[in-house]
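Note that one protein chain is taken out, while the other chains of the complex remain in position.
Chains here go by letter, A, B and C, matching the order in which they are written, and residues are numbered from 1 within each.
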Amino acid sequence: MLKLSRVLPLTSTSRHRLLEALSPRKVEVGDCLRDRPEFTSSSAGISTAANSYAAKGIALYKWYTSDRVFAPYTVYKGKAAFSLSPCLPTFTKLESGSVVVDRRGTMMMNFMHSIGERKYDWEKRQRFALSATEVGSLITMGPQDSCEFFHDPSMLSSNAGQVRKSLSIKPNSNGYFVSLTVVNNLLNTKDQFSVPITAAEFAVMKTACSFALPHIMGWDQITKQQSRGTAGLQPKSGSQVLDLEWEK
Amino acid sequence: MLKLSRVLPLTSTSRHRLLEALSPRKVEVGDCLRDRPEFTSSSAGISTAANSYAAKGIALYKWYTSDRVFAPYTVYKGKAAFSLSPCLPTFTKLESGSVVVDRRGTMMMNFMHSIGERKYDWEKRQRFALSATEVGSLITMGPQDSCEFFHDPSMLSSNAGQVRKSLSIKPNSNGYFVSLTVVNNLLNTKDQFSVPITAAEFAVMKTACSFALPHIMGWDQITKQQSRGTAGLQPKSGSQVLDLEWEK
Amino acid sequence: MLKLSRVLPLTSTSRHRLLEALSPRKVEVGDCLRDRPEFTSSSAGISTAANSYAAKGIALYKWYTSDRVFAPYTVYKGKAAFSLSPCLPTFTKLESGSVVVDRRGTMMMNFMHSIGERKYDWEKRQRFALSATEVGSLITMGPQDSCEFFHDPSMLSSNAGQVRKSLSIKPNSNGYFVSLTVVNNLLNTKDQFSVPITAAEFAVMKTACSFALPHIMGWDQITKQQSRGTAGLQPKSGSQVLDLEWEK
Partner (left out) sequence: MLKLSRVLPLTSTSRHRLLEALSPRKVEVGDCLRDRPEFTSSSAGISTAANSYAAKGIALYKWYTSDRVFAPYTVYKGKAAFSLSPCLPTFTKLESGSVVVDRRGTMMMNFMHSIGERKYDWEKRQRFALSATEVGSLITMGPQDSCEFFHDPSMLSSNAGQVRKSLSIKPNSNGYFVSLTVVNNLLNTKDQFSVPITAAEFAVMKTACSFALPHIMGWDQITKQQSRGTAGLQPKSGSQVLDLEWEK
């Protein structure tokens, strides 16, 4: 029988510690905007956008300087902790006006070492961004399955191969071990995290990842198009779905 | 073969009894706002909010004094009944403008004793708030699995340990027993509820909880951000997801 | 191996026949509004609503006289056909301003006899409205499971027991038989429909019903509340989820 006692982060003390952690350095907390220099540089892109959004009554500036929502799912254990949070894709508007996915979305994981009772070292955290396909393998894992992902953050750069990250999820007696290893030949460091999680915590990860997957793929933007304006627009037409395959 | 006859609450009489029950004491019906004194006290918070929402054309006052939607899933059985309803998280806006989860959301359960034909004692009900992780264990339960959760409502207070609540879900011949025990050493009372549910009723609970989980985690607010304004904003950029892991 | 050829309704001819069928008698096509006399009678209710919705820029009148969306999932077979479509719950606004579910939502099924090649007798159709719990048993059915539901449309009336409807879903070689029997002692009639469906068609029904379930329960209205205005409203607070269980 599975037994659960109230998890740590639900206590107000740890919650407030989390808030403090977020407050000063929010742009580092699984934040996907800080990595978008264009927001300060390309004013053209902004202005265009501002116009189109002004029509929709959205205050663009305010939006990007505030209202960023943070709701990571965090698992705190004795020696380490990790948080999981969706990182939405970015889109590019082409001259044609079409909008295409530019940078894919990910499920961002942040690992922290414990540095005292209910204290975790945010400064020395390590990040691992799960791609849609990696999320796909996570959500199909059975109780006895395990998976391992390898990332090279410097891939395609002169430093290719200098830093190696590997994330593994392996079954244990009553759940899984979630482990991250980061080998950095440039800094000559090796960092390891291992967080045991219960089947229930993994179930939350799987359900939340299944919910987030279409969003990090950008499919929610496709399905939203109709609610933004096409329903009921088309007069009757005899053309068939088959035409879609046929016409070119 | 599983057979179902029309469930009681679908009769207009019992539905109206439910309405009466809700009407006078709605703020107690799985209501998550009543536990937020700040709505009357901290006028600053309100005013700030009012401004930001006025921009979005939302009448804040009206919102909190009405329009609260109640749609609990209630299972009425001979000796007791329980209702299940999502309780959304609360968010805190930091000085930085970031919005972080303050109080986590839960799946709120309310248990009531039967006090006559189709009558249940709402006054003496007992509540049990399932955390995201507890919901995780519920939605992964197989036909033969069982789970048990323990809560101490006075945890971290001087009354710690004086009140113990335990919720258990255990398989029986054609479904599960959902039981709540509340031992209160302060009032010197022990309260027990046991509600047998069918596999179909449990399936509704699992499906509804899977739907609600991302919402009580606050992830729907994260994925909604884009629809609130980022799609198509970013000019092309060569930066990779990998950068997200690398940059600091 | 499962093989599928293009299903009938995808041909433009049958689609247009469907449109014709819908056009003249749309209010009968799984329409959930026609059964709400209050829309013509209780002008008070309307006006109140009109006011509150005018604020949201929604043209109430237009809404109820048009824009009704019909997208039933219909399975056409040799001897009969049935369609499946979600029927949203209705809500009641209490004096307190709270909104509670009045009439539960259902998954509405309409069965029709074949009366010629690709022709089905809409006039003599029979309806069966699956409750949330009945949907729960449908979506948990395994390949070898079967289920049967019994409804008495005149339940609680003087005609109780005069009409009996039973819907059964039973496995066959490569899918299921979906059968409806309606015995009417008042009209002295017995009507039977049996539609064989493939595993793929049942998969669509299960996935679509799982999607629709939270909506017919009204939970989408609960989770929508936050996006309608509470995110980021609450100042920090030390109160815990546990309080929710404790305070009364």
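The rule is simple: a contact is a pair of C-beta atoms (placed from the backbone, for glycine too) under 8 Å apart; a residue touches a chain by one contact, two chains touch by 3 or more.
Quick caveat, the model's predicted, so the values are computed rather than measured.
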item	value
Residue in contact with the excluded chain [from A:Val135, A:Val163, A:Val182 or A:Ala200]	A:Val135
Missing-chain contacts mapped onto chain C	1-7, 10-13, 15, 18-19, 22-23, 26, 28, 32, 34-38, 42, 44-46, 49, 52-53, 56-60, 62-63, 65-71, 73, 85-88, 90-93, 99, 102-104, 106, 108, 126-129, 131, 151-156, 163, 165, 198-204, 207-208, 211-212, 215, 220-221, 224
Those residues of chain A which, in the complete complex, touch the missing chain	52, 55-57, 89, 91-104, 131-137, 139-140, 145-152, 155-156, 210, 213-214, 217-219, 221-223, 225-237, 239-248
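Heads up, the rule we're going with is that only the chains that are shown with their structure count from here on.
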item	value
Rotation in the CA alignment of chain A with chain B, degrees, nearest 5	90
Distance between chain centroids, defined by C-alpha means - chain A, chain B (Å)	25
Shared interface positions of chain B, touching two or more other chains	56-57, 91-93, 99, 102-104, 131, 151-152, 155-156, 221
